[in-house]
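Note that this complex is displayed minus one protein chain, with the remaining chains in position.
Order as written gives the chain letters A, B and C; numbering starts at 1 within each chain.
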Amino acid sequence: MSTHIPSSRITWIARGAASALFAFALLNTPALAQQKKISFLTWNIADQEELFKEWIAEFKKIRPDVDVEWLDKKGPEFPAYYQTQVIAGTPPDIINTQGGLWLEYAAAGGMVDLTPYMAKEAEVRKRFNADYLANWTYEGKNYMLPFYISKTLLFYNKTMFKEAGLAGPPQSFEQMMDYAGKMSKGDKTGMLTLNFDWLYWPFFKMNGVELLSPDLKKATFNTPKAVQTLEALAKATADGGINKISWTGRWVEPNGAFAAGNVGMLHAHSPAFFFIRGQAPWLNAETFGVAHVPGGWATPNSHGLGISKGSKHPDIAWEFLKMVTSEKWTAKFSERRKVLTGNIASDTTTLEKMRKDDPLAASVLQTQLEQTDKLTGNWRLAQDSRVKNAFYPEIQNAVLGRKTASEALKEAETKVNRALAR
Amino acid sequence: MQNAPAAAMPAVAGLAHATARPRHGGGLKRRRELILIWVFLLPSLVVFFLYRILPLLWNVMLSFQDFSLFGKTGWIGIQHYRDMLEDEVFWTSLWNTLLYIASAPVGIVLALAIALMVNAEVRGRNVYRTIVFLSYPLMTVAVGIIWRWMYDEKVGLFNYVLRTLGIIDTPLPFLQSFEWALPSILLANVWQILGFYMIILLAGLQNIPQNLYEAASIDGASATQQLFRITLPLLRPSIFLAFVIGVMTSFTSFDLVYVMTQGGPAHSSELLVTYIYKNAFELSKVDYAAALTVVQFLLLVALTWAGNRISGGEAGAVKTE
Amino acid sequence: MTTTWLRLIGHRFVLIPFCLALTAAAWNGYVSLHDGGLVRGVVLGPGGAAVAGATVSMMEKNFTTNSDRGSTRTRADGSFEFTNNRSHNILLRAEVAGVGRSEQITVRLYFRSQNVTLDAPLTIKLDPPRNG
Partner (left out) sequence: MTANPHRPRRAAARRKHHWSLHVGLLAVSFFMLVPFYWVLKTSLTGENIFVYPPKLLPNDPHPFYYVDVWYLIPFARYLANSAIVSALAITANVVFNAMAAYALTKHFRGRGLIITLLLSCMMIPFQTTIVPAYLITGKLGLLNSYLGMALPTFSTIVCIFVYKASFDAVPKSLIDAARIDGLSELQVIMKIMIPLSASAVATNVILSFIWSWNNFMWPLIIVRDPNMQTLPLGLSRFLTYHENTTGALYAFCVMVLLPGILLFLMAQREFIRGLTSGATKG
């Protein structure tokens, strides 16, 4: 092969190599410094453009010397965009992340620790619901402020409950599975859950299963109780008590299915309510109820606001954060998007107002402020996404019937421990 | 660094032998022609160099590094390539990718049949062409969403039809089953890409000199004979191209899989490209993703080279004189 | 020479975009003449008689929330008119304080602040009598 290579080819290879070096040199030169301007990158909330424009206008009054740029990317592209910007040396100063993504960045040292700022200005810390604020602490440092908050709860279809002769929401895991079975016949399913970002974890937690040891060093979930739980879930799935979409669907399918009115219970977080109501003409106080899952456990899936380490003006960014998390602005935000923001004062007023003009929505959001001491599935874990990626496929294997529960959990245990070791 | 060009060699050698026939004589004229050739090639080469080759080399270098988005990055040799060997998800996705490729010929045969039909003089062939083509320009996201629904176990169209026709009594969980997730995606992919194949093949059919058929039919050759003696042989370049496109989509059709299954359940519909994306942007293992990219690329070069050889070199070009 | 020009102009890649441009221009012309933001309608009582002095309130429909865009009162003949509609998707509700209110109706328009006269009247339904 390497005998007689036409000269043209050699020159090509040479050129390739040379230009590669050249390119590498290019790529490693630092990016140009930007003028006094901060940008904030939100996660799939393009519908609030008006509000963000008002933020920017207001901030211009406070800091006339600073321009603010707003960017929005939806979930799947958000990391791609942000990471590209980071490598290019121009990360958006403020980022809004959902679920556990922030951990990836914080643990890798990509985010500014906000604890000192809050130490300086204690009133800022006091604004927020402490339980929610605590979600964004990694190794004792607080990396994000609440933007808007939510955790899982149980929506249920009262009509279907009546048909099945069920009084109220289930009080135990067994009852939950039992109800699911009772309500599933024909095209009707008993129950659905969202599965991304550990949202399904309360099922295990309510059975006393712990994913990891307290020091987060090793997996502790492979217990007889866990096997039982998983077997129950698998059985319910096989019998149609739980709709299979629970384990494969993301957002539209489960919520759409529940909105269609032939699913008894939906385990999801509060934003689902508005999506469902948009598609469910049948929905009202008589036909629709909300409750905590047995044991009151819930997985938070809140949105936080943090500052990139690469930011040229972290202090200005902090000022901006202070402004937008103030009572005035969180109240506006809550009202327009019907979310809670973790700002105690504005959340109270919002809920009071909402109880008058939209009691049903109020009852949903109310649950988000109850039992906030029982948050689970939010381990402050550097390898969160890798653990998730090691664990969840095995759960799928079990609930969709490719492996027995014990096999799956055993396999998961080794994989999770491997992920933790890295 | 030397990796990519070096790896491209076997392919090159194969092609070079099949193609390069240096002509002698006509020195000046020849030189002018050569200059013209390179000038003509230049724009395309520049684009490819900037947006394909440099990024590839970037990946090659990254694949030997221990890359951290924020911290220090150092060289760690072939560690990532070693990891790959134990990474069963990698092997699954590799296997799935090959299955994906294997499905390409199915689509091509279908498209070929359609192309021949709509190239014949049927009334309303423009309408038919448009209908077949319709699905290609549709945004993949939309394709994914709608097919997801059609496959749904409870409310999907397929199950609805099958059940009302009484063919099955228990609905099939297409995308929720480990066996059917990938085939289901493949079908959706064929549906979307059929129009693309058709265009390529139609363009190819236009290159076949009419008079060959005329001569043949005067000699009393049947339609089938004409098909196998004239059409297919002369269509080879386009068929080869269609195949290459099929391979390409199997390595790049990210959106469809991502919208329909995110590679699940339990990686049973994971492709190399989705796995690469996950590693790069969800598991923040950019370096490992780079290594995967390199491997995928080498695989491709091999495949293309093979396909090229099968189709007779010269990217299937056929002389008509 | 001229013939080639004609051919060029007659060519579908020129002709079709040109026609499209024309249509667009025409449509925009029409829009600019009819986007005064007028919303006209009538409020009738349960008996079908015109209701004077009823409060008609208009809301802009967004996906999750409806923002209030002010209200007006009906004239003697029960008719009302908004002149400040800037949306393409609004909600209307008529109310007579203490007496009753109408259904909330959605009005969807073909373009922003299109002038529109409701073909169906807003009919007041009496409140259920409160005791005490």
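In this text, a residue touches a chain if its C-beta (ideal position, glycine included) is under 8 Å from a C-beta of that chain, and two chains touch if they have at least 3 such contacts.
A quick note: this is a predicted structure, and the numbers were derived from the prediction, not measured.
K.L.:
From the touch rule at the top of the page, work out which displayed chains the omitted chain touches.
P.N.:
Listed by label, the shown chains it touches are A, B, C.
K.L.:
Write down which of A:168, A:208, A:278 or A:359 is the residue touching the left-out chain.
P.N.:
A:278
K.L.:
With the full complex in mind, choose from B:202, B:256 or B:283 the residue touching the hidden chain.
P.N.:
Only one of B:202, B:256 or B:283 touches the chain omitted from view, namely B:202.
K.L.:
In the full complex, which of B:138, B:168 or B:232 touches the chain missing from this view?
P.N.:
Considering the complete complex, B:138 is the one touching the chain left out.
K.L.:
So one chain is hidden, and I want to know which residue out of A:253, A:347, A:384 or A:411 touches that hidden chain in the complete assembly.
P.N.:
Considering all chains, including the one not shown, the answer is A:253.
K.L.:
Since one chain isn't shown, list which residues of chain A touch it in the complete complex.
P.N.:
For chain A, the residues touching the absent chain are 6-9, 12, 23, 26-27, 31, 39, 44-47, 69, 71-74, 77, 80-81, 83-84, 87-88, 187, 251, 253, 256-257, 259-262, 271, 274-275, 277-280, 337, 339.
K.L.:
List the residues of chain B that touch the chain left out of this view.
P.N.:
8, 11-12, 14-23, 33-34, 36-38, 40-41, 43-45, 47-48, 50-56, 58-59, 113-114, 117-122, 126, 128-143, 145-147, 149-150, 152, 154-155, 157, 160, 164, 191, 194, 196, 199-200, 202-214, 217-218, 223, 234, 237-238, 241, 244-245, 247-248, 251-252, 254-255, 273, 276-277, 280, 286, 289-290, 293, 296-297, 300-301, 304-305, 308, 314-321
K.L.:
In the whole complex, what residues of chain C lie against the chain that is missing from view?
P.N.:
12-13, 16, 63-64, 88-89, 108-112
Everything that follows uses one rule, which is that only the chains that are shown with their structure count from here on.
K.L.:
Which chain is most central here if centres come from C-alpha coordinates alone?
P.N.:
A
K.L.:
Looking at CA centres, what chain is most distant from chain A?
P.N.:
The chain lying farthest from chain A is C.
K.L.:
Provide the C-alpha centroid distance between chain B and chain C, rounded to the nearest whole angstrom.
P.N.:
50
K.L.:
With chain centres defined as C-alpha means, what is the inter-centre distance between chain A and chain C in Å?
P.N.:
39
K.L.:
Express in whole angstrom the distance between the two chain centres, defined as the mean CA positions of chain A and chain B.
P.N.:
So the centroids are 35 Å from each other.
K.L.:
Find every residue in chain C that makes contact with two or more other chains and list them.
P.N.:
none
K.L.:
Can you list the residues on chain A that touch chain B in the complex?
P.N.:
Residue list for chain A touching chain B: 1-2, 5-6, 9, 12-13, 16-17, 19-20, 23-24, 27, 76, 79-80, 83, 86-87, 104-105, 108-110, 187, 189, 243-245, 247-248, 250, 252-253, 257, 260, 262, 309-310, 385-386, 389, 393-394, 396-397, 400, 402.
K.L.:
Which of the residues in chain B come into contact with chain A in the complex?
P.N.:
Of all residues in chain B, those touching chain A are 1-2, 4-6, 9-10, 12-13, 16, 20, 49, 53-54, 57-58, 60-61, 68-71, 145, 148, 152-155, 173, 175-178, 258, 261-262, 264-267, 277-278, 280-284, 286.
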